[in-house]
Structure formats: structure tokens, C-alpha cells
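The complex is shown incomplete by one protein chain, all other protein chains being positioned as in the whole.
Up next, subunit A:
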């Protein structure tokens, strides 16, 4: 459906900032409680059905610490950016990564990364996005391409679909950017040099939108707002057209229920989110990753401690994971 106004995204998946923080905090707290009670946060997902069960109690030392709210946030950004890498490696159409990232974001509004491993969910999001965007790739092919067991992807498909409540049609800013660039051709028709630079403007806006996808902005703003923010930023650098005047033309053309000032505020808020974005490096992630692994698997924690005693070398598992993560 091309009509965002009547979409499930607009109706159910655009939030206020406090909605997001409440949901993340609730998921984080629930996982922390599970950890305290069972010694692990790893929920059991029925391999066929996607049903979720409490973990079995794990015996052993109880000094495993849950991820903090901030660490969860860092983890999500890290894997969202992984989604972009994976999709680029497969040369998928741009829409696929955007859809997958939005699925990923929606999924972790309801679950903690300690409950469902983000590496698995990330792959399942890419897989489902491919199915939805009619670029079907088999789980096996996808798994092979990134040296992961494709069964992981399939195991999580149903839980993902259920968590998304089967709202699978999503709107990313890219198509709106394209629409605005088309429209700008009319707006700039008197100005030859501007017309020639529209392509460059478009490209820069796309890269900026890619960054936006890693922030909370897609859960807070409409694709049209995101697109205009991307064009605004891109135009700031390239100085192709008069943005304020263009914005006025758009608003005079169609009555909007939202005043221009309000719109400008949204654009500024989106810029702020992008400026704040910090993409964690593998090094940043090492500590969080280790914690996450222990939350998942107590034995690895104990094993890890033993190994640490023996030598300061990384365990083999950590290095394999670092490879994938890095």
C-alpha cells in the first residue's frame, strides 16, 4: 500500500519518545529478573512454533550481570548496522535493509536482547524482509552467505512474525526522498545548475537516511519527515536549493494537519538523533558481547573464568564470534 496515511505503521508503530524508553526499560527489567531467577536469560523458543518458554534453571555461580539499559541500546545499534552490512554484501535492493531494520527495532521494543539473541533476530529480520519485499532468498542461501546455521533463521521466523503482529508492510524514507527529488525538478526548473546537482543531492540524502535508520527516528517520525530531514541535511552540505522556500511551497500546496513550525521542529529533532548516533566498534562491543554470552549461557561464563585463569588469551569461541561481529 502506498498510502501511509491509512497504514498499520502510522496507526500502530509511530511512538512518542517516552513510549520507547518505557518499553526498553520494561524489557530490560524483565530480562534482569529472569536472570536473577533462573541464572540465564535465554528464553526457550520452540524450534517449530515460535512459542516462548521460561528458561530452565541453571545451576552455578550467580555473579552473571545483566546488560544495562545503555548496553542493550548499544547492542541494538551494533546489529542494526550489521543488517546494513549483510544486505550490502548480498547486494539486496536498498528497501530490504530498511524493512529489516524496522522489523528489528519493532522486535526489540518488546523483547530484551538478553532474551532473544540479536544476531539470530537480525538474520531472521533480513530473511523476512526479503520474503515481504518479493526478493525471496532461501534461508539456506542466506545462512550460507554469512556462514551461519540457517536453522537459526527459521527457528525465529514465527516469533518474529508474532512480535510484529503480522504488520509487515513498512515505509522507509527512501521512496519519499525519491518523490521529493522528482518534485524538486519542478521546483528548480529555472535553475540549470541546481537541476544538475539534484542527483548528487539525492545520493547524499540516501546516505544520510542510512544513518537515520540506525537511530530511533524511524520509530518516532513518518517517512516523509525522515525524507525531508535527509534532504535538508544533504542540501546544507551541497547548497542546491532554498530549503525553507521549498518547504513553504509544499505546505501551501496541500493542507497539512501539522503546521510548518512543527515540521521544522521534527526535522531538527531528527538531526539531533543522528548527531547523537554512536556506532559501536567491535572493540566497544567486546565487553557487552561477553556479558550477553554469559546471560545466555552460564556454562560459557564459568568456562570463560577457568580459561581466564589459565591464560589471558581469548577463548576460541570469542574469537570466532568477534569475526562475525567485526
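In this text, a residue touches a chain if its C-beta (ideal position, glycine included) is under 8 Å from a C-beta of that chain, and two chains touch if they have at least 3 such contacts; residues count from 1.
Please note the rule applied: contacts and distances are computed from a predicted model.
Within the choices "Protein SDA1", "Terpenoid cyclases/protein prenyltransferase alpha-alpha toroid", "Cyclin-dependent kinase E-1" or "Mitochondrial ribosomal protein L19", the name that UniProt assigns to the complex's undisplayed chain is "Cyclin-dependent kinase E-1". For the options A:132, A:146, A:269 or A:282, the residue in contact with the chain missing from this view is A:132. Touching the missing chain, out of A:19, A:56, A:85 or A:140, is residue A:140.
In the complete assembly, the contact with the undisplayed chain comes from A:161, out of A:109, A:146 or A:161. Those residues of subunit A that touch the chain absent from the view are 1-3, 6-8, 46, 48-53, 93, 95, 127-128, 131-136, 138-140, 153-154, 157-158, 161-163, 165-169, 175.
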